[in-house]
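Supplied in structure tokens, the structure appears directly below.
The complex appears here minus one protein chain, its other protein chains still in place.
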Amino acid sequence: MDWLAPLPVAVPLLAAAALTAFGQFAPPRVDDLTGILAAAASTVFSALLLAEARGDLVVHWFGGWRPNGGVALGISFVVDELGAGLALLAGVLVTASLVFAWRYFDEVGTLFHVLMLLFLAGMVGFVLSGDLFNMFVFFEVMGVSAYALTAYRIEDRSAVQGAINFAVVNSLGAFLLLIGIALLYGRTGALNLAQMGNAVTTASPDGLLVVAFALLATGFLVKAAAVPFHFWLADAYAVAPTTVCVVFAGVMSDLGIYALARIYWTVFSGPFASEAGAVRAVLLGAGILTALVGAAMCFLQRHLKRLLAFAVISHLGVFLSGVALLDPRGLAGAGAYVGAHGLLIGGLFISTGMLRRRAGSVDELALHGRGRALPVLRAVVLAGVVGLTGLPLLGVSLGHSLLAEGAHEAGYPWLPAVVTLAAAIVAGALLRAWARVFLGAGPRQDALLSPEPEEEESVSEEPSSLRLATATVLVAAGLLLPLAPGLPGQLVQAAERFQDRPAYAGAVLDGRPVPAETAVHVQRITLDAAFYGLAALAGGVLIATMALTPARRRLSGLGRRADPLVRGLRAVHSGHVGDYTAWFVFGTAVLGVLLSLGVH
Amino acid sequence: MSARARLALFAAGGVGLAFLLAWGFSGLADFGHYPGPYGDVLNRVAVGQRHVTSVVAATVFDYRGFDTLGEEFILFASAAGVALLLREARQRDAVLRDPVADRTVRAVGLLLVGPAVLLGLYVVAFGYLTPGGGFQGGVLLAAGLVLVWAAGSYRAYSRVSPTTVVDLAEGLAAAAFPALGLALLASGGAFLENVLPLGTRGSLLSGGTIPLLNWTAAITVTAAVTLIVAEFLEELAVPLRRPTR
Amino acid sequence: MSYLPYAVAGWIFLVGLYGIVTSRNLIHLIVCVSVVQSSTYVLLLTIGYKEHGTAPIFKDLPLAESQRAVDPVVQALTLTDIVVGVTVLALLLALALDAHRATGTLDPDELRALKG
Partner (left out) sequence: MIVLQVVSLALVASGAVAVVLVRDLARQALVNALYGLALAVLFLVLQAPDVALSEVVVGAIAVPLVLLAAIRRVGRRT
């Protein structure tokens, strides 16, 4: 069944090319239909691949060039469960967003749909590829289409600037990937991940390996928006069309974290085995910093899409922390988080899109009380926010529970408390915005929040039931995901296999089946995790209440004391591409030097 | 950040990055001592396995042909992206201006069209035997088409490469790559696995799928580069509007 | 001397970044991005080079000769890299033209609609 592997990539590529060739002659709606059908087909193939990857890695050698004596001649897709799961998530979100976009992008002919399909193919190829340079190629397929989609509204100056910041910083990240690839190629004479891993299994972690890992990790962390490489994300997600944001926020950035985990476990886990503690500490530091900075910035926003963008950054920090534990439960936790989060945040972005179309704005203060007439949307958004915070058994709670177990095992028992703090602040911001928009709570002015340029649009349309249904389905799916039968155990088993380097190399290079899995016992939610989830929710309600009621004066008193910090944080997010590049260089150096010092 | 603070931050990071790069590069083999094995293996087996004389072409269109598929679609995405971003000039009916007024320059330019196109075709055709190939030749072919624009006038260029035809060519050629891959997959082999006869080593018909993919790439590249350049030149053909704010 | 080519690649990388950080014009900045990228071409090709090596193109050479040729793989990678470079450059330039159309400037100091 390895013939399945190329299909989720080849089908959208073929559809994009055909749409370019024939779209100009086709009647209207053909672009919508082709887009949705191709994305749905890719989703189905990814789902089949996921089922196929349950038993064994799915390995497909392009051109039929099977490896000879441990040397790979060609390129392979190597599909594991976590990768197939991400491909499935990408397919679901692209399909949903194209349904949401029905009839909306007519003015540009087929271009929008062509780019969305290429974007999907890029994401899926990136997670399925077992070849480091091929990953770079798909990184760029994904990137080039994403930059263009971000600036869709070319008459909006912030959209164009957001796209420029996105394109420059991500391109720089891609160049770091290339240098890392060149270093590894110079050492191992290979590009296949399994072969590279075999070549350095017993090597000592010397300068070349440490630097190669640091550069590759940074390149992927740029995509995953770890602090201080995160600036572009808030800019791009705030301005991209809602349809595109659904996919950006729901899955694109997560792919960076997946790739980081992938190269660590297939290539570097051998030579770094004795120094894993240092790698863990550095990556965990980056994850925690990202979670907290993202949460703080989230609370300071009034532009709803930018607010959600910083929430995404905070969540990415949590995913990174899970992976950084270098433990199966931590990785499984990150996987569970990513799945639930992708669906829920997708639903929330669609909801902001509906608000914009209904009330002509995505400004929390301008929208004050204007959501009162939308009871269904009100419920959907609240459900999404609660699911993102961690109501026991629903939404991200499974992720949190697994991550907490992993943190205990890895010797970081305080990590869940930090994650809970970040989750509470994000929940506070989201609930504040929800209450202001949908209940009309709180004042209409708030000096604490970042000023936003007015961009009222004079549109007012009834929410279409198709769009409302899309948002509802995504939020419901995200909420109920942890209840899928057998999911916790499967995730942990998948994570254990993901971290089994010899089995991976054997399957890829020698066609050996991976060892049968051992049964694991996983609780759907631990008592600790239930407590932390409720604490985050309670903290969020408290923070939102304080932000909206007379108690806010006390909060702003607190705010004054923290004023230099807040102002500094704001000033750093300057929107200046030169600043972002300087931060990029600085962050790369810090990450690299810390890893070097830690490993040596 | 002030310009000075930005430079200071960059300097601090730059020193660290320079140190890191130096440390990493010091672990490489000395210049001129490529350790292998990937390239050495391909150099040994490619001519025998694929009956072409350029191992780079065999790598690009066969061993690592899937990279090239991705690369083609990067170019394809860029053409679509540029068309999306520069759509405004295309949509407005403005008075079109000729970019080159001098008649002698035009005549020289037109004279160059023939050589550019011939050179492009040659570079494409012999790409898997000698240096060159679909990409390099494709850019030359596109340059030939653009010369018609620069030397003639915008309207003449529009006649030589009307968007409809270029879009059709680009889409069909780009589709051919994954379609061929899927066809070979359906025939029981792997995606893009060659089943065609390999021909005599060194002849134009050697290499099985390699010449096919080479020409596919050439058409895609010609069309995509033409579209991209045309979008930029169209920007010049319409007068600049004052910014809205 | 044997590490000079790698040092040159590193140098180009940092020089290009310096250009981006200090640039006062988006088009200048975009060209600097392509300079950063060109360092990866140099690095890849120098890593695959062999002393006294020939280009990996074989007319009627005996098989043993093939082992004197330089690495064809890095050349294939660099070809892809160059295509990526020109596509990203074109896309960034298109974005710069849009920014200019919307704001009338290309100075990064003035293109800061997204703050805080």
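All chains are identified by letter, namely A, B and C, in their written order; residue positions are counted from 1 within each chain.
To be clear about the criterion, contacts are C-beta pairs under 8 Å (C-beta built on N, C-alpha and C of every residue); 3 or more make two chains touch, one makes a residue touch a chain.
This structure is a prediction, so every number in the text was calculated from the model and none was measured.
A.B. asks: What shown chains does the left-out chain touch?
C.D. replies: The undisplayed chain, in the complete complex, is in contact with B, C.
A.B. asks: Among B:G109, B:G133 or B:G181, exactly one should touch the missing chain; which is it?
C.D. replies: Candidates B:G109, B:G133 or B:G181; residue touching the omitted chain: B:G133.
A.B. asks: So which bits of chain B touch the chain we can't see?
C.D. replies: 31-32, 54, 56-57, 123, 131-133, 135-136, 139-140, 142-143, 146, 225, 228-229, 232-233, 235-236, 240
A.B. asks: Hey, which chain C residues sit against the chain that's not shown?
C.D. replies: Touch with the absent chain occurs at residues 1-2, 4-5, 8, 11-12, 15-16, 18-19, 24-25, 27-28, 31-32, 34-35, 38-39, 41-42, 45-46, 49, 53-57, 69-70, 75, 78-79, 82-83, 85-86, 89-90, 93, 96-97, 100, 105-107.
Everything below uses one rule, namely that only the chains that are shown with their structure count from here on.
A.B. asks: How many angstrom lie between the centres of chain B and chain C, each centre taken as the mean Cα position?
C.D. replies: 15
A.B. asks: Any chance you could list the residues of chain C touching two or more other chains?
C.D. replies: Residues 13, 17, 21-22, 47, 73-74, 77, 80, 84, 87-88, 91, 95, 98, 101-103 of chain C touch two or more partner chains.
A.B. asks: Enumerate the residues of chain A that touch no fewer than two other chains.
C.D. replies: In chain A, the residues touching two or more other chains are 133, 137, 140, 144, 147-148, 151, 154-155, 157, 179, 185-186, 191, 571, 574, 576, 578, 581-582, 585.
A.B. asks: Across the complex, what residues on chain B touch chain C?
C.D. replies: It is residues 3, 6-7, 10, 14, 17-18, 21-22, 25-26, 28, 30-34, 36, 38-40, 42-44, 46-48, 53-56, 58-60, 64, 67-68, 70-71, 74-75, 77-78, 81-82, 85-86, 88, 130-131, 135, 202, 228, 231-232, 235, 240-245 of chain B that touch chain C.
A.B. asks: Could you list, by residue number, the parts of chain C that touch chain B in their complex?
C.D. replies: 1-7, 9-10, 13-14, 17-18, 21-22, 46-51, 53, 55-60, 63, 66-67, 69-77, 79-80, 83-84, 87-88, 90-91, 93-95, 97-98, 100-104
A.B. asks: Any idea which chain A residues touch chain C in the complex?
C.D. replies: On the chain A side, the touching residues are 133, 137, 140, 143-144, 147-148, 151, 154-158, 160-165, 167-168, 171-172, 174-175, 178-179, 181-182, 185-186, 191, 234-235, 238-239, 300, 450-451, 453, 570-571, 573-578, 581-582, 585.
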